[in-house]
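Just one protein chain is left out here, and the rest sit where they should.
Just so it is clear, A and B label the chains in written order, and each chain counts residues from 1 on its own.
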Amino acid sequence: MAGGMLCRPYNRPVKGEMYAMNCAPILSVNNLKTYFFTDEGAVRAVDGASFAVHPGKTLGIVGESGCGKSVTALSILRIVDDPGRIVEGEIMFRRADGGEPVDLAKLDAKGGEIRAIRGGEIALVFQEPMTSFSPHYTIGNQIVETIQLHQDVGKAEARTRTIELLRMVGIPRPERRIDEYPFELSGGLRQRVMIAMALSCNPRILIADEPTTALDVTTQAQILDLLREIQERTQMSVIIITHDMGVIAEMADDVIVMYLGRVVESGPVDEIFHRPQHPYTQALLRSIPSIFAEPRTKLPTIAGSIPHPHNRPAGCPFHPRCADFMPGKCDRHEPQLRPVSASQMASCFLYHEPAEAPQQS
Amino acid sequence: MTQAKPPVKRSAFDSQFDPAPSTTAAEERVSVATQWQLMWWRFRKHRLAMISGIVIAAFYLVAIGADFLAYADPHKTEAFRSLIAPQPIHFFDEGRFSPHVFGLVGKRDPRTFKRVYEPDPEQKIPLRLFAEGYEYKFLGLFKTNRHLIGVDGGLAEEAIFLLGTDQLGRDLWSRMMIACRLSLTIGLAGVTLSLVLGVLLGGISGLYGGAIDTLIQRVIEILRSIPTIPLWMGLAAAMPRDWGVVQVYFAITVILSLIGWTDLARVVRGRFLALREEDFVLAAELAGVSQMRIILRHMVPSFLSHIIAATTLALPNMIISETALSFLGLGLRPPAVSWGVLLQDAQNIQTVAISPWLLSAALPVIVVILAFNFLGDGLRDAADPYG
Partner (left out) sequence: MLTYTIRRFLLALLTIWAISVLAFAIIQLPPGDYVTAYIAQLASSGVDVTPEFAENLRQQYGLDSPIWVQYLKWMEQISRGNFGRSLEWRAPVLDMIGDRLWLTMAVSVSAVLFTWGLALPIGIYSAVRQYSIADYIFTFIGFIGLAVPSFLLALILLYLGFRYFDANIGGLFSPEYQLADWSLGKVWDLIKHLPLPAIILGMAGTAQLIRIMRANLLDELRKPYVITARAKGMSEFRLILKYPVRAALNPFVSTLGYLFPFIISGSIIVALVLSLPTIGPLLLRSLVAQDIFLAGTIVLFLGIMTVFGTFISDILLMWVDPRIRFERRE
C-alpha cells in the first residue's frame, strides 16, 4: 500500500508489542459504548468498540448499514446527536502539540478544546455531498469559515488558500467556482469540495464516512484516487467508513469489521481478505461478486437481516445468521475480541472458549 | 443509522440457517389495519387531543340540552334584578347535605344610589334537582318544564344566580347555556360552507391546473391579503335591519365562509397535486377507470383525514370571528343569544369594572378555541399514519 514508509508492521514478522512501541497510535479507541436513549429503551449503537489508528495509515471500518460505523465516527468528534450519549470507554488522541494523549470522550462536547480538534485536527467527509453543504452560502464562504475558525488568517489569505485547496482537489477554474453555490456543482465536484473543506486546516486524521456511496462508479474511483494521493502527500491518517469491501481493499491498511455496534474482527487488510476468521467476515467476502466466479451462479448473500436494535439477540449478536452457530454457546455467552494470530483479532467462540457465566437478557 | 434495510434475500447457498422472523404480532396488526384504525391508534396516543375531543363533545351536549341545564328563562327581563353578582350554592347546612342558596336583600347604596344586593344568611332557599321552571321544547320534540336544578315551589329566576345577571336582569348562566347553541353551530355551518367552496375550488385548481389554477390561486392570494374584519364589518353592516335571527345567522355564515374557504382550498389543492403523481392513480388511469371514480374512490379517501384535520383547525377561527362580529354589534343581534352577544355587555370598561361577571362568556370561548386547536393538532398528526 502507498504511504506506508513509516511503519510497515504487517509486512514483516514483528511482534505486537514491538509494533506498539515503534509506532504509537495517533488515536486509540477502547471499549467505546454509545447508546441512544429512546422512549422504547436504549439502542446500543456502538457497544464496546476498540481499535487504533496509526500515523499515516488508513483504517477501514466495514459493516452493514446500522452496524454503528457512522456513530463511531461521530463519537470520536463528540457530535453524536441527542438522545445519543457516550456511556463508556475512552478515545485517546495524540494532539499535534505532542503532549500527553487526551481522552476525547471526557472532554466537554461543547468546549473549546474539542472544537479546536474538530475540523482542525480531525476532519470529517460525509456521505451526502448534496445535503452536507448549506444551500444558503457559497462553497467559498463555507471553506473560508473553516480556515478562519482554526487559523489566525485574514479573509483575503483564507480565500487564496481556499482557491489553492480547490485546485488541489481537482476543481477546474477554482477562482470562479469558489463563488458558486453547492447546488450549482455536480455530485463528484461537490464531494471534492467537501474534501477540500476537510483538508483546509491540515488535519492529522481524516474521517471519510462512505465518501463514495452517493457517487457513480467512475467518480468513485477518482475520489478514492484523490484521497490516496492527498494522504501520500500529507502523511495524514485516514479512517474510511464503508460497506463496500472493494473500497476497503483499495484503500485500507488495517480493517475492522463491525456488526451491531461491535468489532467482530480486526487486522491488516491482507489478512482480512485472505484469511478471514470471523464467520461474518467470511460471509461478507463471499458476497462480493467476482469475475472469476462460475457464470450463472447465484451470488451468495448473508441470510436474514440485521435484527431490530431493540431486540438484539442474546449472546453473540451474529448467531441467528451465523453458519457456524453453536447452540448453547453462541446464544448464551458474549464472545470477546481476542487475538487469533500475531496481528489479527476476532470475536468468536470458534477461537476461544466462553469465560464468563451465561449472561441474562 | 438505524433505518430499516430491505430484508436480505435468501439463497440455496446459505439455506442451512433460518433467520428469525423479525415481524412481531404488533407489527402484524399494523400492517393489516385500515387507515382509519391507524389514525385512531395514533390519535389515542395524543392525550391532550383526546381530552380536547371529550371537552368539545361535552360542549355540544350542553348545546343540545341547553334548556335543561338553564334554570331561568334566558329572555325574561326584570329591572329589579339588574346586575346581581354571582351567588354561590351552599351544599351543606350545619353539617347536613342540603344544597341551598341565600335569599337576597336589595338595598340602595347610600353614596352611589345604586341598587346593591346582599345575601341574607338567615334566609335559606333549598334547591332541588329536576325542578319545574319555564316551559321549553326538549330537542324541539316535546314540551317540558323540568330543569336540572331549580327551587321548590318558587321561581328559580328569583333565587339562583350562579353567574349573576346582566343589566336587564337576565340570568347569565342560563343565557350562556343557550348561547352555546348559536356560537357552536354557526362555526359548524360556516366551516361546512367553506368546506364545500374549498373542496370544489381547491379540487378544480389542483385537478386541472393551468389557467384555472392560476386564476383561483390569485383569487386566494388577493382574498388573504384583504384585512378580513373591516370587510366583514362592511358586509355585516349592510345587512338590512329588519332581518330576523335566522336570516342574520345565515348571512353571517356566508360572510365568514367568504374568506374561510381559502385555507381549505389550499390544502385540497396541495393534496390533489401530490396525489396526481402517485402511482396508484396512474395505475387506475391505465386500467381505464373513469375520472370521477378515480377522484371519489382513490383520491378522496387518501386525503379525507387531512381535510378533517384542516376543518377542525378552521373551526376556532369561525368561532372567534362570530364572537368578534357579535361583540361589535354587527353580528348576531339580540334577541339571538351567542357568546359574542353576551360579551357585548362587557364592551364598556366602566361596566366591567363594576360587574366583572359580565366577562364570564369569555371563558367558554377560550376553552372551546383551545380544545379545537388541540384536537385539530392531534388529528393532523394522526392523519399521517405511516409518517
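As a convention for this text, a residue touches a chain if its C-beta (ideal position, glycine included) is under 8 Å from a C-beta of that chain, and two chains touch if they have at least 3 such contacts.
Computed from a predicted model, the values in this text were never measured in an experiment.
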{"item": "Identified contact with the non-displayed chain, of B:116, B:148, B:233 or B:295", "value": "B:233"}
{"item": "Touch criterion as defined above, residue of B:211, B:246, B:287 or B:349 at the omitted chain", "value": "B:349"}
{"item": "Candidate in contact with the missing chain, chosen from A:116, A:153 or A:288", "value": "A:116"}
{"item": "Listed residues B:246, B:286 or B:366, member touching the removed chain", "value": "B:366"}
{"item": "Subunit B residues that touch the omitted chain in the full complex", "value": "218, 221-222, 224-231, 233-238, 240, 316, 320, 323-324, 327-330, 343, 346-347, 349, 352-353, 356, 359, 362, 365-366, 369-370, 373-374"}
{"item": "Positions on subunit A contacted by the hidden chain, ascending", "value": "74, 77, 79, 81, 110, 114-120, 123-124, 126, 128, 131-137, 145-146, 149-150, 181, 184, 194, 197"}
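As a working rule, only the chains that are shown with their structure count from here on.
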{"item": "Rounded Å distance, subunit A centre to subunit B centre (Cα mean)", "value": "56"}
